[in-house]
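Note that this complex is displayed minus one protein chain, with the remaining chains in position.
Let's look at chain A:
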């Protein structure tokens, strides 16, 4: 067997889902949407803030899902893109005085460029090696943000304080609630665009590369271009999430964007189901709420409890929320028959 054939027959690195199973049905989508729209009307501001963070991390997990589930590339460096997005928004708001909403597309575009450029050297790497290269990026980012050279803009170790926006047009709602609906609108927009993208010619090219690079190339897919585009898109969405995160938390500092964040996002993707976009929100809920639950069970051993919970999830449902959804669907189907 020649080297080429070996590559051809090599199993794909990521166990992925067929495209049809990537989204929710219309009915389920409407129920989820209604829950997301109505829930904040009945809860306290702190919970609304947590729900906003749920959406923001959900976006970041979705971005990683497009990269890993869609194009089959790993990344442990998403925290770096998130940080660049957060700092872009914070600097534009505080130093330039730009409107918070306008900073988000800029954060997205800058991160897209950053991810696209990072994707160039990453082309030579795959699997665990790519994961390590992105890990290096995540490790370097907080220190780069602390550099004295940029201190005038970034605020150095101190970071920057961001002003929380009021609801516009004199709408009678709290800042938290306004920010939640603002984030929800952006999340829905990005979710729909992502679904469209993965179902399109470009999305098919991503998935073709994920499944078999040589065959994809023989069909005319520019493997290098689409791999870097996937990195760019993923980084761009993560950047928007980072910008929203900065506005919601009202603060950016280098140590908020360490490798721990990147690993959390990776965890969120696995728990939600690799390649299953709706799972992103479930994964996000896991990384936000489960540490709190663990702390509730045992203050001193919260890390260990979290570990046990994580272990249980991976052991019981290795394919994450997607697996739960499939089982639920089958059970519903059986109920209907009876």
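Everything below uses one rule, namely that contacts are C-beta pairs under 8 Å (C-beta built on N, C-alpha and C of every residue); 3 or more make two chains touch, one makes a residue touch a chain; residues count from 1.
We take it that contacts and distances are computed from a predicted model.
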Name under which UniProt lists the unshown chain, selected from "Ferredoxin", "Sodium/pantothenate symporter", "ABC transporter ATP-binding protein" or "Glycerol-3-phosphate-transporting ATPase": "ABC transporter ATP-binding protein"
Candidate in contact with the missing chain, chosen from A:96, A:161 or A:219: A:219
Candidate in contact with the missing chain, chosen from A:174, A:202 or A:323: A:202
Contact with the hidden chain (one of A:193, A:301 or A:331): A:193
Touching residues on chain A - with respect to the absent chain: 2, 4-5, 8-9, 12, 16-20, 193-194, 196-197, 200-205, 207-208, 210-212, 214-223, 229, 233
